[in-house]
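Removed: one protein chain of the complex. Kept in place: all other protein chains.
Up next is subunit A:
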Amino acid sequence: MTGPAATDPLKAAAGGPDGVCARDTGVAGLVDPGWRPVPASSILLRHDAVRDADLLVMPERVVVLNGEAAHVVRLCDGSRTVTQIVGELSAAFPDAPVADDVPEFLRRVREEGWLR
């Protein structure tokens, strides 16, 4: 067994992908609209009943998704394309800039290695 710091799994516990709703849009073209995002095999999306929050749980880290991010990630089940995810969210949240923000958000989460 190693020292405490070596096993601290929660260096990013409360942080995550900085809150998570992307505001810096403009690179949405980098995401293939036909991509069917799904959590990476090492990652578990689970609801935390104690904190009433959705989490991405991975070997040494827990990422707390904010409400908007959780809505998006819950649709990433490997069956829906990016286009379909954007469509569903646009219908559910007609006032939100979904078409701009969601592809960029997905790109960033993939860059972290959490979606594939």
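Simple rule for what comes next: contacts are C-beta pairs under 8 Å (C-beta built on N, C-alpha and C of every residue); 3 or more make two chains touch, one makes a residue touch a chain; residues count from 1.
As a convention for this text, contacts and distances are computed from a predicted model.
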Protein name (UniProt record) of the chain left out of view, among "Glutamyl-tRNA(Gln) amidotransferase subunit A", "Cell division protein FtsX", "Transport permease protein" or "PqqA peptide cyclase": "PqqA peptide cyclase"
Of A:V31, A:L55, A:C76 or A:L89, which sits in contact with the chain we cannot see? A:L55
If you put the missing chain back, which residues of subunit A would it touch? 1-11, 13, 41-42, 44, 46, 48, 50-51, 55, 57-60, 62
